[in-house]
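This is the structure, below, for whatever I ask next.
Then we have chain A:
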Amino acid sequence: MEELKNNIKSSFDKVKITITDNIMIINIDKNGIVTILSFLKNIGYKHLALISCVDLIKDNKLEIIYIVSAYMDNDHEFKEKEKRNIIIKTRIPRDKPNFMTVMDIFENAEPYERELHELFGIYFQGHPRLTPLFLELEYEVPPFRKDFDTRKFVKDFYEDIPAVE
Partner candidate 1 sequence: MNIIEIILSPLIALFTGIFFLGLARKIMARIHWRYGPPIYQPIIDIIRLFSQKAMSHGFIFEMGLILSLAGSILVILFLPIGTMCPLSTGGGLLVILYVMLLGPLGIALSGGEAANPNTSIGISRKFILALCYEVPLLLILLTVMTHYNTISIIKIVERQSINGWSFGSLPLLLSGISYVLILPAILGIRPFEVVGAAQEISSGPQAEYGGKYLAFNTIEHGLNEFIGIALFVNLFLGGGDLFGVFSRITNTVFGNIVGIIVFLLKMIIVFVMGLFINAVFPRFRIEQAIKYLWIWPTLLAFIGLIIVIIVN
Partner candidate 2 sequence: MRELELYFGPQHLGMVGNFSITLNVEGDRIKKADANPGYLHRGFEKLMECRTWMQNFPLVCRINVVEPDHIELIYSMGVEKLAGIEVPERGKFIRSIYCELARVASHLFGLWAYANMLGFDTVAQWAMYHRDLILDLFEELTGARVYHIYIRPGGVRRDFPQGFEDKIINTLHSIGGKVPDYNATFFENRLFEKRAKGVGTLTRENAVKWGAVGHAMRATGMEYDIRKIEPYAAYDQVEWKVHTRNDGDAYSRLLAIRDEMIESVHMIFNLIDNMPKKGKVFAKTPNPFQWKIPAGEAYVRCESSRGELGLYIVSDGGDKPYRVHFRTPSYSHGLTILEKVLVGESIADVGNIMISLYVVAPEIDR
């Protein structure tokens, strides 16, 4: 773990790395995401587990999170490597949420990015189909952002509809 940490530190600038148990958290600038993901993939972290996003409304930022882990190199042996989960974080401005796709590195990123586009309103450049995934209705504010009040929306939208007698 320490070795990996030093490795990353030496090849990337402006990274902040913290380690707890099996989890390594890497904070990186938004331009470094593609390079660090391909770097991690090349050293064996081939499994993209999750792309998530946290709405940091106080800092007026959106935090995009990539979680990668490793598949086994040898079919029947476990190594220290597979136990690690690496969380890569980056922040983008909340009012101009443009970002680049990582589909060239991990093919299964596609639905995750579509989901984030729909639920957080993040636009991923280079993504081939940013079509609606889950939602049928169109919401003014993307529903997973913190300033979307679901209870208020329910009250305004659904409760006005009259019952049919």
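Picked so that all candidates are chains of the complex that A comes from, given by their letters.
Details
Note that a contact is a pair of C-beta atoms (placed from the backbone, for glycine too) under 8 Å apart; a residue touches a chain by one contact, two chains touch by 3 or more; residues count from 1.
Quantities reported herein were computed from a predicted structural model and do not represent experimental measurements.
Per the touch definition at the top, the candidate among 1 or 2 touching chain A in this complex is 2.
By the touch criterion given at the top, residues 22-23, 25, 46-50, 52, 54-55, 65, 67, 71-72, 75-76, 78, 82-83, 85, 87, 106-108, 110-112, 132-136, 143-144, 148, 150-151 of chain A touch candidate 2 in their complex.
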